[in-house]
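Only one protein chain is missing from this complex, and each of the others stays in its spot.
Chain naming follows the written order as A, B and C, and within any one chain the residues start at number 1.
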Amino acid sequence: MTTRIPVAVLGATGLVGQEFVRRLEEHPWFELVAVGASERSTGRPYGDALRHRSCDPRPVTCDLTISPCTPDAIDAPIVFSALDGAVAGPIGEAFARAGAFVVSNARNHRLDDDVPLLIPEVNADHLELIERQRAVRGWSGAIVTNPNCATAVICLALAPLHQAFGLREVWVTTLQAVSGAGYPGVPSLDILGNVVPWIDGEEEKIVRESRKILGGRAHPGEFGVSAQVTRVPVEHGHTACIAARFARRVTTVEATSALREWRSAVADLGLPSAPTTPLRVRAEQDRPQPRRDVDRGDGMTVSVGRVREDGNGGIRLVALGHNLVRGAAGAALLNAELCVSALPALAGPAKIPASEERWPSG
Amino acid sequence: MTTRIPVAVLGATGLVGQEFVRRLEEHPWFELVAVGASERSTGRPYGDALRHRSCDPRPVTCDLTISPCTPDAIDAPIVFSALDGAVAGPIGEAFARAGAFVVSNARNHRLDDDVPLLIPEVNADHLELIERQRAVRGWSGAIVTNPNCATAVICLALAPLHQAFGLREVWVTTLQAVSGAGYPGVPSLDILGNVVPWIDGEEEKIVRESRKILGGRAHPGEFGVSAQVTRVPVEHGHTACIAARFARRVTTVEATSALREWRSAVADLGLPSAPTTPLRVRAEQDRPQPRRDVDRGDGMTVSVGRVREDGNGGIRLVALGHNLVRGAAGAALLNAELCVSALPALAGPAKIPASEERWPSG
Amino acid sequence: MTTRIPVAVLGATGLVGQEFVRRLEEHPWFELVAVGASERSTGRPYGDALRHRSCDPRPVTCDLTISPCTPDAIDAPIVFSALDGAVAGPIGEAFARAGAFVVSNARNHRLDDDVPLLIPEVNADHLELIERQRAVRGWSGAIVTNPNCATAVICLALAPLHQAFGLREVWVTTLQAVSGAGYPGVPSLDILGNVVPWIDGEEEKIVRESRKILGGRAHPGEFGVSAQVTRVPVEHGHTACIAARFARRVTTVEATSALREWRSAVADLGLPSAPTTPLRVRAEQDRPQPRRDVDRGDGMTVSVGRVREDGNGGIRLVALGHNLVRGAAGAALLNAELCVSALPALAGPAKIPASEERWPSG
Partner (left out) sequence: MTTRIPVAVLGATGLVGQEFVRRLEEHPWFELVAVGASERSTGRPYGDALRHRSCDPRPVTCDLTISPCTPDAIDAPIVFSALDGAVAGPIGEAFARAGAFVVSNARNHRLDDDVPLLIPEVNADHLELIERQRAVRGWSGAIVTNPNCATAVICLALAPLHQAFGLREVWVTTLQAVSGAGYPGVPSLDILGNVVPWIDGEEEKIVRESRKILGGRAHPGEFGVSAQVTRVPVEHGHTACIAARFARRVTTVEATSALREWRSAVADLGLPSAPTTPLRVRAEQDRPQPRRDVDRGDGMTVSVGRVREDGNGGIRLVALGHNLVRGAAGAALLNAELCVSALPALAGPAKIPASEERWPSG
């Protein structure tokens, strides 16, 4: 117990915050020692402050007193941020300045050119941006981010194809679950038996974040993205219907092979949140489906199906992933594990204890 | 009463069949005189043979005795076919051979190059194919068809843009309602809180039918179509998320103007089922939505929204239409009205009375 | 036009408020001249202040400027209140003191023993309580109320049986639609594919209001009520599963006859919102159903089915009604029509013009 790294969760009472807490309760490397939330909740026991319980925290977790989201109040080497984008920016910066590794799910900073926007299996090497970040900003800590929930699913599905064939153009339509909007989120009157073809800011995030993730460290990918998002009456799981064209014409067989044979960049690191199969390719004609496939790999597996040549000289496929896990809390946990595993040198000056023997040396 | 044209509905007990019946009960030109269905139902009163009542037919309709689907049993100058594609082909041909105008919603014959595949507002001139059809096949009657339910929505939305700018490539993802699968159709266990990324044969229909409809009379349109269909837990209304590229780059303003100013090819004919506004362009960022917009124009209006330039040099938009109306029964009724209005010469040799004064002369 | 009575709607921007507005736009007796709402909206055009549009008001309605909910700002002889119960009490009183007939859908005052709690078809005679109300409170106006949305459905279904056989005990379980909670109301995460066995305050309303409505003018009905409410993923329409025992044992045939032959107390008054059939008894074994039956009688008909003897010596039945219409806006409109029709004497001192010839004399 004493060998685990103390961590905190900011914005712990929301839907993503609760998912962080639930996963940290059983985490082999991390120990949840503090929870932060807005003024409305500070000072109350965590268990009492949840308006909507998406799970049942353990008694010891329920007894944690909610702290204000300031480095004075919360002292932990790793701080997970599930804060709303309206407030997450300056709070994250304050923690990084104070020496913490801020592993943020918020939209802020994702596009800053000295902040890693990570899907470890895809672009773990972007972690190097931290050096520049610290140099430029003079921080002893750092900020690393994970992508928007839909973008995470799209990029995991496209990464093997991009690496093999070179993306040129992407068209994507998403069908997104209501839990992506948090709680209370989408009113039932808006979505029961209905589809809403709009989510505020989502399409721009998909366009810009996917180019940063799939591009090199220093420059965004040189491909175009045309995105349409929709909200559908599904509880969990974002579905992305993707068409893509590449530097050359690609066959169904080639695309399927590239997806099946793709190898995660962090497969050998033994990261606890890394699923055995980050990308599962299904052959059935009617899969993936959110209700049947969303929990694969404890929510960290992206399921891909219906891979085929389309009528415009490109490849079509459908990808599905769990928005609260692969698209939020699970993604951030994996990012933190990558930092711990891969940054022993960086760990020195920051608050992370440097030499836990149980961690892989990277 | 006596001046209305007698018509029959084949496959009258299904979901589309009932929609035909409901609309014919109030039709100013047509009078429902016969209903046909499969062996299981023949001889029974129509009202007793409905497994699933999607509406409440009038007593006089309920009392109609169901006939076998043969020209011997059903004698009417216009016969609407809501039959399943597995049996609709030879039955439709038998009626056409016997002199009836077969206005078919079935998938059969749609792609035959001597059979009109009509959306009257878009390609009323394709009706001329009937002359060739009769000449080649030696029929005194004829077969005209309407497109697949999703294709009807897509083509109405794309027609103004194609006419103005010349389509080159289309990417479309549909979110289709369960009523598109008929009754009992989609099991609730498959679709409650779920999305299914597949509908048998649907994508090929979209690709091929849209090229025939938007092309000229003699040759399919020279544009590519990449289609992905999905089923969503919506009762009525197919949503299509469309990206398109044209012979030249088109701006948001140009696209919106083309859609708003577009004029139906049959606007002056006074066809009873033609909506005042076949295409309604909405400016709200979160429309169209199936539950709020599906019944516009008595189900015959296609609603379009979110028109904008996309990241790949094309135009994006979302289109929505009622699959049972604009995509099935309403479409076929409009086709029949077009035939009656535009084919006075043709009407002679067939069974349609030639000189009803109340019909427009075309 | 000039002969219609000017009316106002308080709380006009909410879900019930919009239903009031929609129905008033086409009302033959009333003319909507003012809309009131909370401070957040006052001074804005009505059309701009709607967060959620459940319908499309006419341009002339959209242009109405929203007023504060005070008698100084709103001068109309009849004022409909769709205000939230937290504020409706004193506001309604202020208008009544100032001389207006306040026809309120709010929960306040419903159980006051000098305030009529009306379902016109059932207890129109309770209107006489107004005399006492005015005497006691010294108001030139008055307050009349309609019941809670579930109670309205239950009482309409029970009234014929109570009148014929004398209710002794009632057990009721409701399955209530999400629109009953207003907008944004029930979060989709709470209700998609789910049932919630609780609605704040609802069960007590059913118990107490039903006894007042079905009792005599001066005393509540002497029967017990055991109520369990649930929320279900239905858009509109509250279903009530009712078991009841009477002063004597009642057969299925007797109960069905009593329901079918029951005659509304206001059948002869020609009230515009009174449906031809306030209670429709269905013989099919699987009806009523919200999606199929909710709009009967323009939402004012309560559908009843599955009438039968049960295993405890009582009668069981299922009743369904539209919560926003029969349970809210439509109910209040009918109450106002009853007041106008039945209170010519009362009308004198208040603001209602006394002698419109087109109104029935009552």
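The criterion applied here is as follows: a residue touches a chain if its C-beta (ideal position, glycine included) is under 8 Å from a C-beta of that chain, and two chains touch if they have at least 3 such contacts.
It should be emphasised that the depicted structure is a prediction, and the values quoted were computed from it without experimental measurement.
Touch, as defined at the top, links the missing chain to these shown chains in the whole complex: A, B, C. Among C:239, C:301 or C:323, only C:239 touches the chain that is left out of the view. The residue from B:141, B:197 or B:233 that touches the chain not shown here is B:233. In the full complex, subunit A contacts the hidden chain through residues 192-193, 235, 291. Interface with the hidden chain, as seen from subunit B, comprises residues 15, 52, 54, 178-179, 183-193, 233-235. Where subunit C meets the missing chain, the touching residues are 169-171, 173, 175, 192-198, 207, 224-228, 230, 232-235, 239, 241, 243, 285-292, 305-306, 310-314, 316, 318.
Following the convention adopted for this analysis, only the chains that are shown with their structure count from here on.
In terms of their C-alpha centroids, the spacing between subunit B and subunit C amounts to 42 Å. Distance between subunit A and subunit C, defined via averaged C-alpha coordinates, is recorded as 49 Å.
Residue positions of subunit B with contacts to 2 or more other chains are 192-193, 235, 291.
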